[in-house]
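Only a single protein chain was left out; the remaining protein chains are all shown in position.
Let's look at chain A:
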Amino acid sequence: METSELAKVASQVRRDIVRMVHGVASGHPGGSLGCTDLLVSLYFQAMNLKMDDQGSVVFDMSGSGEDLFFLSNGHISPVLYSVLARRGYFPVSELATFRKLNSRLQGHPATAEHLPGIRIASGSLGQGLSVAAGAAYGKKIRNDPHRVYCLMGDGEQQEGQIWEAAAFIPHRKLDNLIAIIDFNGQQIDGPTDVVLNNRDLGAKYEAFGWTVLHMDGNDLDDVASTLQAAQEAGGQGAPVCIIMKTEMGQGVDFMMHTHKWHGTAPNNEQLTAALAQLEETLGDY
């Protein structure tokens, strides 16, 4: 898909995100908006997904014979749900049920309601990289040449389990795994540098044995080229970690340059103001 087409999808996904969190007056728009370009690029361009004869995506829990994506920072579920729906995993109309009773779209991703596209629950932070490691290891055992992607937050890097997985993955030469850190510098209580300084994440991952790349996560061209570089760097014995600079709240001016919109939903006026900045390209749900 061309960058201009990806941009149209991304604009619609951003509309979905702000409408979803507004609809239930809760959820996490900031990180969702920041990671929109990545998830659109992964699901509409970079990832090799299982398709039926008609070219529609097919979901099965095993994920064998296709690339897999794990969202470790599960609180940015709005962007994952929107991208999965827009990609065809479930009806777009179902986005209206986000965080409501009896919905498959739980506040944080879950498998219990059998939502197509979700393979593991996430929300309690720091666990996704380990699960992705297991999936990547399983692909090695099964001689499945496909890749495993895992997105984490930068605040999440404060969890100890991340560093267990960060040591395990290079040691086991899981070079079919691409980890991506959403480096937006913000977490609930403020800037990550203030709350608990991660210091030089790239240097840390390199020291653990990863190949580290950097990209601008809100530049679709840079995302595409960096993901391609990551794919090419894989398969050579070392896993790849992409430090992805993003702006929390990207696309909605008053949600940017602050941690305030990490976990806050817009009111009616704020929704109107946000939607005015995001073109409706594929039709609202």
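What we mean here is this: contacts are C-beta pairs under 8 Å (C-beta built on N, C-alpha and C of every residue); 3 or more make two chains touch, one makes a residue touch a chain; residues count from 1.
Everything that follows uses one rule, which is that contacts and distances are computed from a predicted model.
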item: Undisplayed chain, where the name is taken from the UniProt record, one of "Cation:proton antiporter", "Transketolase family protein", "Amino acid ABC transporter permease" or "Glucans biosynthesis glucosyltransferase MdoH"; value: "Transketolase family protein"
item: From A:50, A:172 or A:214, residue that would touch the chain that is not displayed; value: A:172
item: Option touching the unshown chain, where A:92, A:132 or A:215 are the choices; value: A:132
item: Option touching the unshown chain, where A:3, A:103 or A:161 are the choices; value: A:161
item: On chain A, residues whose C-beta touches the chain left out of the figure; value: 61-64, 68, 110-112, 119-124, 126-139, 141-142, 144, 160-161, 164-165, 167-168, 171-172
